[in-house]
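Just passing along the structure, written as structure tokens.
Only one protein chain is missing from this complex, and each of the others stays in its spot.
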Amino acid sequence: MFAKLVVNHYEAAAVIIFGIGLSNLLLQRNLIKKIIGLNIMNTSVYLFLAAKGYISGRAAPLLIQDAAGNWINDASVYVNPVPSGLVLTGIVVSLSVTAFALALTLRLYESYATLNIDEALLKMTREQEALEENLLQESDEDVLL
Amino acid sequence: MASIASNFLVLMSVLFPIIAGFALFSRPIFEDRHVYVGFMTFISAGIIFLAAFCAESNLIVLCRVTQDLSIAFRMDAPARAFSCLVAFVWVLVTLYSFEYLRRRPPVDRFYAFFLSTFGILVGVACAGNLLTLYLFYELLTFMTLPLVMHSQQREAIRATVKYLLYSLIGAALALGGFFFFHVYGVSMEFTPGGFLDIAKISSENSREMILTVIFLTLLGFGAKAGLVPLHSWLPTAHPVAPTPASAVLSGLITKAGVIAMFRVVYYVAGADFLRGTWVQTALLYIALLTIFTGSMMAFIEKHLKKRIAWSSVSQVSYVVFAMMLLTPDGIRGAVLQIAAHAVSKSCLFLSAGVVIYFALMGANYHYADQLRGIGKELPVTMTCFALASVSLIGLPISGGFTAKWYMASGALELGSVGIFGVVILMISALLTAGYLLPIVTDAFFPGEDYDYTIVVPFHLPMNMRIALLLLGASAILTGVFAGNIIDFVDANMIPLLY
Amino acid sequence: MNEDLRIIWRNFFNWVMGNGARPENEEIIPEAPPDLPFTQKQESRNSRFHELTLRERYSHWLEIHGLHLFSNVYSGMSVLICVVIVLLLLVTVAELPKFGSENNPANNEVMERYINSGGEETGAKNIVSGMILDYRAFDTFGESALLFTAAVSVLMLLAVSRRDSKNSPERLHKFSQDDSILRGVALLSIPVIVLLGCVVILNGHLKPGGGFSGGAILSAALIFAANAYGFGSVHKFFSERKFVIMISSALMIYALLNAWSFFTGANDFEAYISKGAIGNIFSAGLILPLNICLSLIVAGILYGFYALFSEEEI
Partner (left out) sequence: MSVNIFAYNIPFISIFLMMLAAIITPILPNRKRIPEKLSCAVVFVNVILSAYLIYVLTNSGGSLTFNFAMGNFPAPWGNELRAGPLEAILSFAFCVSMLLSLMGNSDSTAEDIPEKRRVIFCVLVNLLTASLLALTYTNDIFTAYVFIEINTIAACAIVAVKESPESIRAALRYMIMSSVGSGLLLIAICLLYDLTGHLSMQNMNLVIKNLIANREYIMPLTVALALATIGLAIKSALYPFASWLPDAHGNSTNVSSAILSGLVLKGHIFLLIKIFVRVFGLEAIHDLRMDNIIFALGIIAMIMGSVNALSQVNVKRMIAWSSVAQVGYIFLGIGLNTNAGIAAACLHIIVHATVKPMLYAAVSGLSSAAGHSKSLHALMGTFYVNRWAGLGLIAGAFSMMGIPAFAGFASKLSLMLASFDSPVMIFSLAALVTSSVLNALYYVPAVIVVLTHDKTKPKVHMNVSMIYKISMGIFIALTIYLGLFCVTLLRLLTRGVIVLG
């Protein structure tokens, strides 16, 4: 398995970076760091795709002319163009998601003065505590049963 | 032409009370709600009687859900009998309730659900297939919830939740059975002798599984009838409801469970399929256990309405016992017991209601031992109470007596279970006498030391008086005219057995 | 005996269900006068008989330790999930087709047709451009719609609602308005940047580049201008309304062009668009106008993001 991993080392690196991104996204408490994790994760997928599109010894998919000035359109000369297209699309997707997530983070920061999502939760619970006290005093549990 | 008219009649007998009930939520049509309710109950009862006596017994499909599932009604013999009974008792209880509900607002909500429960009960009775039966059975649960929690007090709510939970568990078991019957049935339409696909069952060797499913379904439907594993909501929920509601809950709505079981036994599985199987034996024993437990608890219980509720647990199980005998005498006994118990239990609850209603004037009459000498103040009420007690105990010429007579003779055909059953029936009759008769004797004969000067004559309102007297009289009359009922049963229901 | 059991059971039940232990002599009166709706708090709840129920204890405990416990458990689970996913993916990667090999499943008839007939069918020299703007144009349309979605959402979050709330925070960054070096460099370089952007856009079907990259370069020029001369000067010719109108109309033209080509293509209608000769600037059918629209959208949106995040308005 290890030998195979060495052959596919680009992909192996990509999935390790994917793991790093995912763990950042899940584990970081700071929202900005979470978003950075998200970006790392997406970028690793582009690396993966780029590696998948590569065929050793071939040219980039821009048509080239031979000596006589004819366009060479022979599939055995160029690398696979599909992953490049997917990467282009993917970059725009991650750009949009990042922008939106950052805007949300900014708004959260304005409301709670923290970038830590746990602290925001804590502040929110504290704010609601007073509210819930009032609510509990009025309500009767049997209704809720 | 006649067929269309009769179909319309049957549909209206189910739908009219429901619509009339929910119309109460809209803006007032009649200033006086009692007039409206009385009028509508009367019309509904009229439609139901007309339908029961005149309608043809063909299948009326309201709409089709899938190819073989539909909402359908059929006015067959059990439906006719039961809807007549329901209409009779309902009119009287409604008559009684006007006076009673004056002190228990909100009237609108109570009557809305009370009227629609009326229609839904008739729907349970004349359901043409299992889907319709299940639909109306569930609706019955939801429509009676507001009746139970009418007072909106803590106890009422707790009782309602308990009632809901038990009914839902029961309905869930029935739903499981429903799915099985849908797969293993030829159709879903109630057919005398059962609709199960015997060939499929025997080819797949799944007879035991189907028996288990039938058993579970019967237990599920038994929840409404207060059968033992799922009985304990009944003594909690019935006493907290306002008296008119508890009268119909005990007298008729428990019978909806019995009717559902009856349909499963005779119209889904078929008597032949069940005869001699462990399901029959198990249900007989469960019914006997319920009979004994109910009577025993009623004997111990001091609270008047609770005692009557426990008595219901035991008395309704008589019906289950008789029904599960799967003999002609069993069916005769079951039908008689349904009729006798419906009228006498309603009568008992209504009498107890009068006592409590009377109690609002000052004294606290919630417990059986507080009723000493009350017969002097409420002679009519306590007379009716006595009549109903006589029927419940099963003293001769009353409705209960004939019912138990047929039951016992049916049971004796069945061997050891039957003999055991008869013994239990005897013990239960003694216990019944033990928990009902002392109230009557104490009420009328308070003893030497009773101070007669404190007697305040209480004027019972006329409509209450009429309702009580009619119910009390019919408790005896079901015994006197038992022959006619037996004729009806012999003509229409005995063929179900074979 | 029986009575004791009953009391014990009842107390246990109450303890679990949250009614508090009830004194035994408190009788239940089923039909008390109906003047006390159940919404009102019952006395027994506050009386000395009330003790903490299991449910209340649980919620108290949860209040104190819940978040901590949750975040610990959450972290543990996350680490586990990440490790599992990475290991699984590594094993998978080892099984995948070999890197750089010609015989991989991905190098199939799809790729062959893109290269063999891409030139004729799209007229683009840049095969990737031809692919994303002609063969798989719907994806790219979705992508620009995605950018539009993000732009609209960010606009809503950062501009519209703050103006509604009227207590927008102090602007954090005041750019120096009289940095002459910056201005000088900007004066020199902005035209070059714009020119570069135009070249990249117009050569999208010939060379690497295209609407997205060209749009990004254009937006860089705008951002540079805003930084050097202040946002006010940019606003003079680029207000929020104009920004929205520009993006919307560019996207509209883009969508209509796409719709035209989809519609005619799917129904085998005549599209009236010539492909031109490969390598010419006016070739490749719709790709050039599409690239121009895309670049306008991207430039507008990227500048919009920058302006919204730094100045909180456009």
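Which chain is which? They are A, B and C, in the order written, and residues in each are numbered from 1.
To be clear about the criterion, a contact is a pair of C-beta atoms (placed from the backbone, for glycine too) under 8 Å apart; a residue touches a chain by one contact, two chains touch by 3 or more.
It should be emphasised that the depicted structure is a prediction, and the values quoted were computed from it without experimental measurement.
Student: Write out, one label after another, the shown chains that touch the chain missing from the document.
Tutor: The undisplayed chain, in the complete complex, is in contact with A, B, C.
Student: Among A:Ile20, A:Ile36 or A:Leu108, choose the residue that contacts the chain missing from this document, as touch is defined above.
Tutor: Within the whole complex, the residue contacting the unshown chain is A:Leu108.
Student: Taking the entire complex into account, which one of B:Leu59, B:Leu175, B:Ala282 or B:Ala473 touches the absent chain?
Tutor: Per the contact definition at the top, the residue touching the missing chain is B:Leu175.
Student: For chain B, which positions touch the chain that isn't shown here?
Tutor: On the chain B side, contact with the omitted chain comes from 25, 63-67, 69, 71, 106, 109, 131-132, 134-135, 138-139, 142, 145-146, 149, 152, 160-161, 164-165, 168-169, 172-173, 175-176, 179, 182-183.
Student: Considering the entire assembly, which residues of chain C contact the chain that has been omitted?
Tutor: 37, 39-40, 85, 88-89, 91-92, 95-97, 104-111, 113-114, 121, 134-139, 142-143, 145-146, 148-150, 152-153, 155-157, 160-161, 163-164, 244-245, 248-249, 251-252, 255-256, 259, 261-263, 265-267, 271
Student: Tell me, which residues in chain A touch the chain that this view leaves out?
Tutor: Spelled out for chain A, the touching residues are 15, 18, 21-22, 25-26, 31, 34, 38, 41-42, 45, 48-49, 52, 82-83, 86, 89-90, 93, 96-97, 100-101, 104-105, 107-108, 111-112, 117, 120-121, 124, 135, 138-140, 143-145.
Following the convention adopted for this analysis, only the chains that are shown with their structure count from here on.
Student: Once you find the CA centre of chain A and the CA centre of chain C, what distance in Å lies between them?
Tutor: 10
Student: Can you list every residue of chain A that touches 2 or more other chains, as numbers and ranges?
Tutor: In chain A, residues 142-143, 145 touch at least two other chains, as defined above.
Student: Could you list the positions in chain B whose residues touch two or more of the other chains?
Tutor: Answer for chain B, listing residues that touch two or more other chains: 154, 157.
Student: Which residues of chain C touch chain A once you look at their complex with the stated criterion?
Tutor: 17-18, 38-42, 67, 71, 75, 78-79, 81-83, 85-86, 89-96, 98-102, 104, 106-107, 110-112, 114-120, 125-128, 131-132, 136, 139-140, 143-144, 146-147, 149-151, 153-154, 157-158, 169, 207-208, 212, 278-279, 305, 308-309
Student: Residue numbers of chain A touching chain C in their complex, please.
Tutor: Touch residues, chain A against chain C: 1-2, 4-5, 7-12, 14-16, 18-19, 22-23, 26-27, 29, 51-56, 60-63, 71, 73-78, 80-85, 88-89, 91-93, 95-97, 99-100, 102-104, 106-107, 110, 118, 121-122, 125, 137-143, 145.
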